[in-house]
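A single protein chain has been removed from this complex, and every other one stays in its place.
In order of appearance the chains are A, B and C, and numbering begins at 1 in each one.
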Amino acid sequence: MPEEKRIIAGIYHLSKRLSRHFTLKDINFQVANGEFVFLVGPSGAGKSTLLRMMYMDDVPDSGQVIVGRFVSTRMKRSTICSLRRKIGIVFQDFRLLEDRTVFENVAVAMKVSGRGMSEIKREMTDILSRVGLYHKRYECPAALSGGEQQRVAIARAIANRPSILLADEPTGNLDPYVTKEIMELLFKINSGGTAVLLATHDVELVRSFGQRTIYLEDGRVVKDSGRVFEGDLLRSISDSQVERRAREFRDRRIGRGEKQDGTGNTNRPEGGG
Amino acid sequence: MPEEKRIIAGIYHLSKRLSRHFTLKDINFQVANGEFVFLVGPSGAGKSTLLRMMYMDDVPDSGQVIVGRFVSTRMKRSTICSLRRKIGIVFQDFRLLEDRTVFENVAVAMKVSGRGMSEIKREMTDILSRVGLYHKRYECPAALSGGEQQRVAIARAIANRPSILLADEPTGNLDPYVTKEIMELLFKINSGGTAVLLATHDVELVRSFGQRTIYLEDGRVVKDSGRVFEGDLLRSISDSQVERRAREFRDRRIGRGEKQDGTGNTNRPEGGG
Amino acid sequence: MSAFNEFKYILDESFRMLRRRKASNIISVIIMGFSLLVLLIFILVTLNISMVIDNAREEMRVYVYLENGLDQDVIERVRTGLYNFDSVRGVVFVPREEALERFRERLGEGSALVDDLETNPLPNSFEIRMKRAYSTGEEMGRIAGKIGDWDGVEDVRYGKDWVERGEKIVLGFYMTDFTLGIIVFLSIVFVISNTVRLSILSGRKSIEILKLVGATNRYIQVPFIFEGAFQGVISAVLAVILLWVSYKVGSRYLPGITFFRLDGIAGFVALCAVLGAAGSYIAIRKYLKR
Partner (left out) sequence: MSAFNEFKYILDESFRMLRRRKASNIISVIIMGFSLLVLLIFILVTLNISMVIDNAREEMRVYVYLENGLDQDVIERVRTGLYNFDSVRGVVFVPREEALERFRERLGEGSALVDDLETNPLPNSFEIRMKRAYSTGEEMGRIAGKIGDWDGVEDVRYGKDWVERGEKIVLGFYMTDFTLGIIVFLSIVFVISNTVRLSILSGRKSIEILKLVGATNRYIQVPFIFEGAFQGVISAVLAVILLWVSYKVGSRYLPGITFFRLDGIAGFVALCAVLGAAGSYIAIRKYLKR
């Protein structure tokens, strides 16, 4: 299964000084296609900053970020939007459009990816039901509770079936029951072939799932429970069930006339130690 | 200890229809002076809405909210600011002033309470150190991580040593270590005589402390683990240690030439069942 | 398919934005509308004054005084000669009797003077009306010089002093008006472009979010450009309507003033649409660059 070993996102020797107090130092890790990775660290460890670098809202001082076929050191500004349409992002502070309904907030992400209105309407029922907000689709964010807003942010991020989902604290405002549902949803999406990088401070949550976990502290990776291309991880990735689902998923997309996987054709060997 | 039995905040037969989907129905509970109460409920249960009613950002359709000497049904608009200066609020979405530094964000709450600049400067070191942000006092919110912003919000809420602190999900963006510290801080403040009403979905957190807990679900109080003036709770409130500290705290305030307790002179018997 | 979708979505987005940003749109349109009104008033006043000036210019005449006792054919030769000038529109022969009569009228209350005259001291003359485009002191001076040398012509006069003084005043007016026009125009441009900036300032956050979810610059930009064009059209129409109402009221007191022509108004509205769009485009660019 060589296809599964592809790296969908890689961070190579990334350093970034944000202030006198905080610097990301020589970060190195890669996320394989279809992998589920937790990024854990205390408040202010640099999780959000790292993710920001991955959706190229900020540029590293040195080092490289590669996501799909997009390379941070060779990016033109005009291609950033193509990158962002290929990935899903849950922002820690939600970033919902205040003046639009739940439906429109999710639809806008689908629209910018060029998807048709009938398709959007067809899929919206499913997407919003998954986060339990279908009955609130015509409400504006101001009329939603914190947890509901967070779920809108999640819905928007998964709406385009991205090849990789960057989720920053996606369950911070959710109660245990909804948290469980959302995590199940993320795993389901993951098992459909989408890589997930989930930043959280909730060590309990991380422990309970036993996935690969990258520990960040004060701007450094202090531990990485799994390395792509290392024996045990490879096995877990190429798990036959996951693989089958992934293939089904891709086939469906081809059936819709889309390119096979716009972000998946970079096969870059691991750069950092 | 009759003084300790005073009710600092009471909600009596409160009902409020927010939308077709959600109504707060006949809410009744009281918080005693110096009490620590958890308000727990799933996402969308109405916790934030209930708190909003307590700082009178919204008015009930029926029923009454009494906080200190302020009665929702007899409020003039111009006294709302007096109420808010007597209570501390941690908003779920932080509500920091984007264009001001951490110091200014906290100072503004102290300034509107009419406290002198030298006093503000003197106390700021303590307040910001408590939430671990003294070294970031000149940063603006945009340069802070989610957890750091949340701690600024907490610092602002406790800056005026309010008689009651309404905290909406104050640890939602914090890692376990900081969460523990913040909870200890809140208990310390509480043991100084400040009543705390803490809304959260984190049942684990609630359970680990064993305080009085009000369970909210779909706009109804489904369980209240303690009732003010009921035997066991009374004992826990009038705990001699807490009481001593409370007295010390009040004495200090009197020493600074402030009124003894502007919000504490309503002695209203429990209204609802 | 995707291009069509993009077009549809951008259009859709544009219309929605007008509704969403209603408050800021209304405020902007009021600012722009009243600014444009001031500009239009300035232009309309200039237009009307220059029409008055043109009319006054048309009133100017060159007088060719003939020698006494000329033969009819000499007179006719002069007349033909006058018509040969490109700049001459019409020629009228004024017999000396009529000239005296006119002089008497012009003196008005001093006409008793004429009655005291024993003989008519005035000569026969031709009165030349110039073509509008040639009604300048220069041209009148030029032909006066030529005509003066002809046989049978005693003297040529065209109120040199008056014409020159008048032209100086008119030049002064146009200079002032042009200077003020530039200042007023630039002021309006500054007011409107800054209104657009101020209005877009409040949309920063949405722009930011749209960029984060992968919207192309076009998707973000076009609705704002559309909004700018819309504001331009509505405020132009508002200005024209207000001006027209003022004109209707004003023309009771000052009959004879003219309004803009319909094609001018259409052009103005179109220009405002283009400028509104361009202003929005320029204002939004800096938020997209980062």
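Here is the rule we use: a contact is a pair of C-beta atoms (placed from the backbone, for glycine too) under 8 Å apart; a residue touches a chain by one contact, two chains touch by 3 or more.
Here the structure is a predicted model, which is why all the values come from computation and not from measurement.
Across the entire complex, contacts from the unshown chain go to B, C.
Across the entire complex, the residue among B:Arg69, B:Arg85 or B:Arg220 in touch with the chain not shown is B:Arg85. For the options C:Leu18, C:Val38, C:Val170 or C:Val237, the residue in contact with the chain missing from this view is C:Val38. Think of the hidden chain as still there; on subunit B it touches residues 55, 57, 77-78, 80-86, 89, 91, 95-100, 108-109, 111-117, 156. Residues touching the missing chain, restricted to subunit C, are 23-24, 27-28, 30-31, 34-35, 37-38, 41, 45, 103, 108-110, 112-113, 116-119, 121, 157, 161, 172, 175-176, 179-180, 183-184, 186-188, 190-191, 194-195, 197-199, 201-202, 242, 246, 249-250, 253-254 (touch as defined at the top).
Convention: only the chains that are shown with their structure count from here on.
Set against the C-alpha centre of subunit C, every other chain centre is closer than that of B. For the criterion of most C-beta pairs in contact, the winning chain pair is A-B.
Taking the mean of all protein C-alpha atoms as the reference point, the chain centroid lying nearest to it belongs to A. Chain centres here are Cα averages; for subunit B and subunit C they lie 69 Å apart. With centres defined as mean CA coordinates, subunit C is found 63 Å away from subunit A. The multi-chain contact residues of subunit A, meaning those touching 2 or more other chains, do not exist; every residue touches at most one other chain.
Among the residues of subunit C, none is in touch with two or more other chains.
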